[in-house]
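As you look at this complex, bear in mind that one protein chain is not there, while each of the others sits in place.
Take a look at subunit A:
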C-alpha cells in the first residue's frame, strides 16, 4: 500500500489506486470508530493544526475528532477572528505557524487555490479542507466510501449531482473522483448554477430534474447557499424547491434502491424534503458524517506515514 503524495490538495492529483488505498484504510477506521475504545496512536507525538479561514462546524469537528482518535495533538485556529483582521497575509500566517513545527495542517479558505499556495510555503503535510469553489477532497472521499458501502461497488454506477454545481467545491471533487472511478455522472440544476464549459466535462447535463433522475443509482444533493437564493441566480426559494428540490415524487423516478446523499448542512424544504432526508431506507446522510471521520483518519495516517515509520515517500 503506497501513497506517494506529500499533501492532499485535491482529487485531481490522485490516481484510482490512491483513492482505493484511502478508502480501504478508512474501512478499518470505520470499525475502530464503532468500538467503545476509539483510540489508536499512529499519530502520537505529531501536531495537527486546523486553520479555518471560513466558518465551519461540521468539517472542523470531524477533522479534530479524526486527529484526536489517532493520538495527535490537535489545535484549532479560527482564522477569521485572528491575524487576518490585522492585515497579515496568508503566507505570513502560514510561515508563523510553520515555525511552530506542525506535522499536519488542515486548511479551509474562501478562495480557490489558497490552500495550494499555502502548501508551497510550509514544510509539513497540508490537507485541503475546502478552498473556494475549487476542491474539497475529503468530502468526495467520504461520499465515495458511503457509496461503495451502500452499493457494494464504486464503478459503473449512474450518479446524479443536483443543485448549485457552479459554486460547489463538493461537486468538483465528486465529479473528478467519480469520473476517475468510471461512473456515469449526470449534473442537474438550473443553467444559472452550472459552471461554464460544462459540455467538455464528459458528463450529462440536465436542467429538468425529472429527466435527469431517471434510473440513477445515487442522488447527491448540494446545499444552496442562502446568498444565492434571492433573484440573482434563481427566482425564489419556493420555485427552486418546486423544480429542483428532492421529494418522494421525484425520487420515485430513480432506481428503486437509489440512495440519497447530502454533504450538509441541509436546507430542509429548499433542496430536499425533510421527511425524505430522515428516511433511513433511502437517506445515507448520517452515514456520510460517520464516514467523514474515518476517511479523514485514513488520509491523515497516509500523509504522515513517512514521519511515523521513517520510510521514504
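Assume a residue touches a chain if its C-beta (ideal position, glycine included) is under 8 Å from a C-beta of that chain, and two chains touch if they have at least 3 such contacts; residues count from 1.
By definition in this document, contacts and distances are computed from a predicted model.
Hidden from the displayed complex is a chain whose UniProt protein name, among "Sarcosine oxidase subunit alpha", "K+/H+ antiporter subunit F", "Phosphoribosylformylglycinamidine synthase subunit PurQ" or "Dihydroorotase", is "Dihydroorotase". For the chain missing from the display, the contacting residue among A:152, A:197, A:232 or A:265 is A:197, taking the whole complex into account.
When the omitted chain is restored, the residue from A:111, A:243, A:268 or A:305 that touches it is A:111. The residue touching the chain not shown here, chosen from A:134, A:148 or A:186, is A:134.
Residue positions on subunit A in contact with the hidden chain: 12, 89-91, 109, 111-114, 116-117, 131-135, 166, 169, 172, 195-198, 200-201, in rising order.
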